[in-house]
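Some notes on the structure that comes next.
All protein chains but one are shown at their positions in the complex.
The block that comes next holds chain A.
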Amino acid sequence: MLGYIVRRLLWAIPTLAFVSFISFVIIQLPPGDFVTAYVAQLRSGGEYITELQESILREQYGLNDPLLVQYWRWISNIIFYGDFGRSLEWNAPVSDLIWERLGLTLILSSLSLVFTWMIAIPVGVYSATRQYSVFDYVFTVFGFLGKGIPDFLLALILMWTAFAWLNMDVGGLYSPRFEGQPWDFDKIVNMLSHIWIPLVVLATGGAAGLIRVMRANMLDELRKPYVETAYAQGFSERTVVWRYPVRVALNPFISTVGWALPALFSGDVITAVVLNLPTTGPLLLQALKMQDMYLAGSFILILSVFTVIGTVLSDILLALSDPRIRFS
């Protein structure tokens, strides 16, 4: 198994190189470049940049160089110095921008993953074992509603409700007075009082689909002979259900653990933007809009690394949970 993991990780290197190059190219595909976007932004703020200033900027950022040169400048620094380059827009090292946001993103994504599972697994199991019961229908309706309402809309509704009726302080991950302050107990408590909105939003979106998957898998498993055998042996329903079919039905959950991170990075950008969360999503979106290629490229690269690691992790977990799976 160790050999397998090493092989997988080695394969990841050319994959990452390829992904980083393609993403770098794609970022540059739209018309214009960072300076075009930057100047446009200044113009919308009412400022006028002369063409001369524009060309100076372009020169300063090395945007006149061929794409390959720009790519090499960026990737070679990452490989040799671990330096992700500078964000053109923020005029700051990419690493300064990313890490804290990445930490918060990780916290949020793992919490919401746990939360999603806490909803999806019991509900899925219940729906399968009590198929076509009243609660099965109720959960199904809610599940489809959760899937159907766009996340950002739900976020807006929750924020409005919390603000207008509960008089809560909404938006962001903590109150303004904690912004930029070092982490302490009060700040964590304050964060917990804010974090429920994104958690609910992210979990309802994700849970709905998983409930259906869990339900379908369970239904498949419950009809299998080994279940009947188990019942025949006189085990209680609880033991039968939770010890065997659930374990098998969890299979797709485990194999998608690796995608949870990238999904939070990218899939829920709009929610994060609406909620004004200090996570990576809004930063990535802005970087793409501004064609801030070193920042956006680094994001996508880190994202790919996470995907690769996550996939390896889920493979390992899968092997542990399901002895039928073998590495070859």
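Here is the rule we use: a contact is a pair of C-beta atoms (placed from the backbone, for glycine too) under 8 Å apart; a residue touches a chain by one contact, two chains touch by 3 or more; residues count from 1.
Note that contacts and distances are computed from a predicted model.
**Student:** Leaving aside the chains you can see, what is the UniProt protein name of the one that's missing? Options: "Anti-sigma factor antagonist", "Phosphatidate cytidylyltransferase", "ABC transporter substrate-binding protein" or "NADH-quinone oxidoreductase subunit J".
**Tutor:** Matching "Anti-sigma factor antagonist", "Phosphatidate cytidylyltransferase", "ABC transporter substrate-binding protein" or "NADH-quinone oxidoreductase subunit J" to the record, the invisible chain is "ABC transporter substrate-binding protein".
**Student:** If the hidden chain were put back, which of A:Met1, A:Ile56 or A:Ile188 would touch it?
**Tutor:** A:Ile56
**Student:** Looking at A:Tyr38, A:Tyr71, A:Phe115 or A:Phe139, which residue reaches the missing chain?
**Tutor:** If we include the chain that is not displayed, A:Tyr38 is the one touching it.
**Student:** Provide the residue numbers of chain A that touch the chain removed from this figure.
**Tutor:** Residues of chain A in touch with the missing chain: 30-32, 36-50, 52-53, 55-57, 60, 62, 86-87, 89-93, 96-97, 156, 159, 163, 169-172, 176, 179-180, 273-276, 278, 282, 285-286, 289-291.
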